[in-house]
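As you look at this complex, bear in mind that one protein chain is not there, while each of the others sits in place.
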Amino acid sequence: MKRYLTGRIGQALLVLWGAYTVTYFILYMLPGDTLAIMLSASGMEADGLSPEDLAKARTYYGLDKGLFEQYFDLLWRALHGDLGQSLSLGRPVTALLAERLPQTLALAGTAIVLSLLAGVGLAYLTAYLQWRPLKTALARLPSLGFSVPVFWMGLLLIQVFAFALGWLPATGSQGLASLVLPAITLAIPSAAVYAQVLQRGFQGVWQEPYITTAFAKGLSRAQVQARHGLRNAALPLLTLVGLQVGNTVSGAVLVETIFSRNGVGRLAQEAVLRQDIPVVLAIVAVSAAAFVVVNLIVDLLYPYLDPRITHTAKVS
Amino acid sequence: MTIDIPLTPIDTQHASAVAPPATPWKRRTRLQRVYQALAPLLRRPGFSLALLIVLFALFAALAPQLLTSFDPYATSPADKLSAPSVVHWFGTDELGRDLYTRVVYGARLSVLAALLAVTIALVGGLGLGALAGFAGGRVDAALMRLIDVLLALPGLLLALAIVTAIGFGTVPVAVAVGVGIIPGFARTTRAEVLRIKTLPYVEAARLGGASWVRTLLRHVLPNAWGPVAVLATLDFGAAILATAGLSFLGFGAAPPAAEWGTLIANGRHFLITAPWVSLLPGLFVVAVVFSLNHLARSAEEHAR
Partner (left out) sequence: MSQPQLIQVRDLSISYTFAGQRTQAVRQLSFSLAQGETLAIVGESGSGKSTLANALLGLLPANANIEQGELRVDGIDVAQASERVRRTLRGRTIALVPQDPMVSLNPTLRIGRQIAEALLLAHDGRHYPGLDAQVLALLEQVGIDEPPLRARQYPHELSGGMRQRVLIAIALAGDPRLIIADEPTSALDVTVQRRILDHLQQLVAERGISLLIITHDLGMACDRADRLLVMKQGELVEHASPRQILWGAQQPYTRDLLNAAPAFVPRKRPPGVPAQTPLLRLSNVGKRFALPGQHAHFTALQGLNLELHAGQTLAIVGESGSGKSTALRIALGLEKPSQGRVEFAGVDVSACSWRQFRPLRRRIQLVQQNPFAALDPRFTVFDSIVEPLVSFGLLKGAALERKARELIARVQLPVHFLDRLPRELSGGQRQRVAIARALALEPEVLLLDEPVSALDVSVQAQILALLADLQRELGIAYVLVSHDLAVVASMADHVLVLRRGETVEQGPAVQVFGSPASAYTRALIEAIPGHSRSVLPVAV
């Protein structure tokens, strides 16, 4: 067990490092002229500077060192918590993140809880019902959830609930009321995924022979679904929650933009618009870290849910 | 408790005595077989409707001028922000441009961008997945770590990074989205290849003298194609949504180009007074993506 633990943690660190490196190379290697981008991000024009100024700027941005030296320097500083300076805002990135992160965490957390409740509930209901028409309709619902662009859904909800009905605020980052619409918008795609996977899971489980055994004991449909169906169908859900972290973060960028919330997502959007490389790098790295950590926790929890993994079979 | 195909008692003696060499049995061509497989699907109304919508979108991408008489760039301040009517099916935007026309012309950019994205993902994902599944061992482990790294970078954020680096526009957006979809394809392909690799008929082919290449091309990949094709259709829809999202955020083609995401972003400012400017293009997107999903699911269910 200990070997498994250290193995998984090692893997997680490797993936995190890989993610950081890939992003670094994209941001610093892909562009034709990194210096020009950084200058324009800071509000200056490359053409308007003399060669000495350009050289100074290069040193200032750390672009005069070799590629690898630059990379290790950045990595080293990042590991110590220094994520660089925002080019457009002139403030340390770490401070910016610290400011905006709580908003996003609140949003993402609420969204995840909502999506689990909705997704599992819908799938459970679909599996339990026996009336064909309603069952088929409910089975198609997750597909609709996938097809709706997150940003459009947000606008629709704003139109209906904020403007037409006036129940909830359309924008803002303070207070619980302003969290409702954004959280619902963000929750919908994830809920659709959970519902879809769980529906499939139930479909598969209902065909299994041990369900027949359960019925033969004299259990009712509700009892069979709750005691034998759910536990087996829900096994893949845990892994899925881990994977959905990525989608939730992506969605947060869009949702925060629409609802004008002061979160990390909107920070990312602004940073890209201004080509503020250090900020983009930092945000991507932090998201990757979040993804890796959550999935690591999921991997460590999994053996507790599926007895086939911990209790190795003893052939007798 | 299995129900087998009922046994057809073969009158074997009779058959072998009667088989005349002149009996011309014609092998059904692959096309005939495909048609026979698809026909029952087409009879379903939902499937046909979905197919029509998707074909409409593709047609709009290729020849938008045939579907509308308006010019997507012609402004007409007199008609600005008018509601949907018989003349303007979707209404007009703040510059008086016919919205329906803008949506139809937007299909070119959005659909083609999505197609490019899926192609990139297919080529990359199929290649990686097939290689990993077939080779196994260390190669498999290494490639899977690479996929893990890609997975750890959230799709939109990875796209944002790529767009930051190489600039805004339809093609960068498509490339960014495509790279983000690769992990899904790689994983599905790998899982299928792993599953098929152990099936008896693959072993039988190898025992019959088939080389690895022949086995891969004629047995493994054709049988692995099913789930990958379904995923490709689903991801085509997802790619449309992703490219729309990026253009919504402002990283797509510059105005006055009419990408779907840009159209929706544009209408944000007029939500209170003229909601159709944002909502109707969005509805169109939903229809197309939902149809794609429906096609994929129906085909999958039918094949099972």
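Chains: A and B, in written order; residue numbering restarts at 1 for each.
Rule of thumb we're sticking to: a residue touches a chain if its C-beta (ideal position, glycine included) is under 8 Å from a C-beta of that chain, and two chains touch if they have at least 3 such contacts.
Everything numeric here is computed off the predicted structure, so don't read it as measured data.
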Neighbouring displayed chains - absent chain, whole complex: A, B
Touch criterion as defined above, residue of B:A83, B:A204 or B:I272 at the omitted chain: B:A204
Residue ranges of chain A at the interface with the undisplayed chain: 130, 208-210, 212-220, 227-228, 231-232, 235, 306-308, 311, 313-316
Interface with the undisplayed chain - residues on chain B: 1-8, 10, 12, 15-16, 19, 21, 23, 25-28, 199-201, 203-205, 207-211, 214, 219, 222-223
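Please note the rule applied: only the chains that are shown with their structure count from here on.
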Distance between the centres, which are taken as Cα means, of chain B and chain A, whole angstrom: 23
Residue ranges of chain B touching chain A (in the complex, touch as defined): 145-146, 148-158, 160-166, 234, 237-238, 241, 244-245, 248-251, 261, 264-265, 267-268, 271-272, 275, 278-279, 282, 285-286, 289-290, 292-294, 297
Complex contact set, residues of chain A against chain B: 11, 14-16, 18-19, 22-23, 26-27, 29-31, 37, 143-144, 146-152, 155-156, 158-159, 163, 243, 245-247, 249-251, 253-254, 257-258, 268-269, 271-273, 275, 277, 280-281, 283-284, 287-288, 291-292
